[in-house]
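Since the structure comes first, as structure tokens, the remarks are kept for the end.
Note that this complex is displayed minus one protein chain, with the remaining chains in position.
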Amino acid sequence: MTIHTDTIEIRTTGKGLFEITDRVEEVVQRSVITTGLCSVFIFHTSASLIITENADPSARSDVERWFERLAPENDPLYTHTAEGPDDMPSHLRAAVTKTSETVHVDGGSLTLGTWQGLFLFEHRSRPHNRRIRVRVMGETS
Amino acid sequence: MTIHTDTIEIRTTGKGLFEITDRVEEVVQRSVITTGLCSVFIFHTSASLIITENADPSARSDVERWFERLAPENDPLYTHTAEGPDDMPSHLRAAVTKTSETVHVDGGSLTLGTWQGLFLFEHRSRPHNRRIRVRVMGETS
Partner (left out) sequence: MTIHTDTIEIRTTGKGLFEITDRVEEVVQRSVITTGLCSVFIFHTSASLIITENADPSARSDVERWFERLAPENDPLYTHTAEGPDDMPSHLRAAVTKTSETVHVDGGSLTLGTWQGLFLFEHRSRPHNRRIRVRVMGETS
């Protein structure tokens, strides 16, 4: 059983979905692990992970706008407003998406469905450097 | 450390929760792994996984109807409408439930709480064949 770990940094350009499938796949390749689990963890509470359709950009933009409405800015419910109008919505959108995601590794690659992509979901308005840890555990052939 | 993997196929009959606990348990039995982790991954973006109450059917139907309202069909927010009115709600409902779920294996079986069942959550109106990968990693006694 082998463990391989890399931290990847993603520079976001403000709110939205940023596909990271290829970046995570690169780590899997470097690990030389053929069969196992790939655990992806994001070190933030105002950005999160999501696996969703990666073919049609209109699906992605609908996802972004739906979450914008689900947890809107300037909601009178919020008391935690000191860090800006986009801060509290960020924590809520992160809470209902993922901080960690587990993808299987087979034949030395991530095993995803035809239409699946792994995305970093940036919830803050300003660009941020986001840190994501990728850990692969499994067997080398 | 042993790794055992099976793909299971579930034929859904349209929108709703389909319990898959027994199907996943069968894979755990076949693995002969006594202590470890069972990672369940669904290869779709319009169907997802959820662990919820498996005793009372009324709880399940409330879950189904609540998600129907949370991400309704024909919402004017959607621009991604080419694949039908149930497509975009599917991606949204999948985004706020699970693509992967991890359950512990002890004594050669899944360890779930008294009222917990693992469900495939079909979000499309028509029947679909859904592929789910079950991977068990751990020790054989």
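Should a chain be cited, it is by its letter among A and B, assigned in written order, with residues numbered from 1 in that chain.
Basically, contacts are C-beta pairs under 8 Å (C-beta built on N, C-alpha and C of every residue); 3 or more make two chains touch, one makes a residue touch a chain.
None of the values given here were measured: they were computed from a predicted structure.
Chemist: Tell me which residue among B:Thr5, B:Thr21, B:Thr35 or B:Ser125 touches the hidden chain in the full complex.
Modeler: Once the missing chain is taken into account, the touching residue is B:Thr35.
Chemist: For the chain left off this view, which of B:Val28, B:Ile50 or B:Leu120 is in contact with it?
Modeler: B:Ile50
Chemist: Spell out, residue by residue, where the missing chain touches subunit B.
Modeler: Contacting residues on subunit B, toward the hidden partner: 1, 35-37, 50-53, 56, 58-59, 61-63, 65-66, 69, 96-97, 101-104, 106, 111-116, 137-139.
Chemist: For subunit A, which residues reach the chain that was dropped from this view?
Modeler: Residues 1, 3, 5, 37, 39, 41-45, 71, 75, 77-80, 82, 88, 91-92, 94-96, 99-100, 102, 131, 133, 135, 137 of subunit A touch the chain absent from view.
The working rule: only the chains that are shown with their structure count from here on.
Chemist: Specify the angle of rotation obtained when superposing subunit A on subunit B by their C-alpha atoms, rounded to a multiple of 5 degrees.
Modeler: 120
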